[in-house]
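On to subunit A.
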Amino acid sequence: MSNEHTVKSYEEELRHLIDSVIKMGSLTESQMVDSMDAIIKVDKDSIDKIIKNDEEINKFRSKIDTQIMTLLVKRAPMAIDLRETISSLKISQDLERIGDLSKSNAKKVKPLPLDLPEELLGNLKRLGDLVLKQLNDVLDSFVNKDFDKAKEVWEKDEQVDDLTYIAMESVIDFLSKDKKNLDFSTHLIFATKNLERAGDHITNIAENVCYLIKGEYLKGNRPKGKVIQE
Partner candidate 1 sequence: MTKEERLKKRHSAEKRFRFYGIASIFVALLFVLILVHNIFSKGSSAFMKTAINVEVFFDPELIDVQNGASIDEIMQSDFFDITIETLLKTYPVNDFDQENELIDLFTTDAELEIKSALIDNNNLIGKRINLEITASDDIDQLHKGNYPRDLPEDRRRISNFQLQIYDTLVENKKIVKNFNNYFFKNGDSRDPELAGIGGALVGSFYSIIICLLLAFPVAVLASIYLEEFAPKNKITDFIEININNLAAVPSIVYGLLALQILLATIQLPRSTPLVAGITLALMTLPRIIIPCRASLKAVPPSIREGALAVGASKFQSVFHHVVPLALPGTLSGTIIGLAQALGETAPLILIGMVAFVVDIPSTPIDPSSSLPVQVYLWSESAERGFVEKTSATIMMLLSFLIVMNFLAVYLRQKFEKRWN
Partner candidate 2 sequence: MSDIKIKSKNLNVFYGEKQALFDVNLDLNEKEVTALIGPSGCGKSTFIRCLNRMNDVIDICKVTGNIEIDGIEINDKNLDVVSLRERVGMVFQKPNPFPKSIYDNISYGPKIHGKGESKSELDEIVENSLRKAALWEEVKDRLDEPGTGLSGGQQQRLCIARAISVNPEVILMDEPCSALDPIATAKIEELIDELKKTYTIVIVTHSMAQAVRVSQKTGFFHLGKLIEVGKTEKIFKNPDNKMTQDYITGRFG
């Protein structure tokens, strides 16, 4: 993969596609950061930013779709080029879902209750940081074609599940103490769940990056942590 296509425009088209995915990834990352800020700091500016970014992310999604259609019909890509094209399609789909989840979290921001325990916010923040790091790592692995890193992300989903469980428990604990926090707590439950689902999408991305690099899917089931009874 070190030398270039004989047809320069083919080379450019592929580079463009990867660029679009990377840019979409960056936007998704900042989307997630802003959404965590919105929850934890109740930052109104973040909310406006998030809504605007979501439009940008959707635009990227359409752009990537078009680029892929063009590549398929023009170039009939083979081997590594084919895997790059198909993986880009799947990754952009996952990124879009992650963006939606972040937006969904930010839209229902409520003012923080006065008696909010420190621990609760801490747990949530820890979960959010982990998911953010996962996203960052998986995007890195895509850019650098780093198989080991992608595999690590895939394996770390177990941790995400564990932290989700912990955060969920502390929210339910908080709710059981005072029914008047129902609104706020419900919101937090959904936010926690969304983070877990974002983690699943990130794991999907990791699987696709591994397939892109090796040409085979990872064997075995995903490592799973504790599961919350729903």
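These made the cut because all candidates are chains of the complex that A comes from, given by their letters.
In the analysis below, a residue touches a chain if its C-beta (ideal position, glycine included) is under 8 Å from a C-beta of that chain, and two chains touch if they have at least 3 such contacts; residues count from 1.
Source: prediction; values computed, not measured.
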Selected partner (touches subunit A in the complex), from 1 or 2: 2
Interface residues, subunit A side, partner candidate 2 - complex: 3-7, 10, 76-83, 215-216
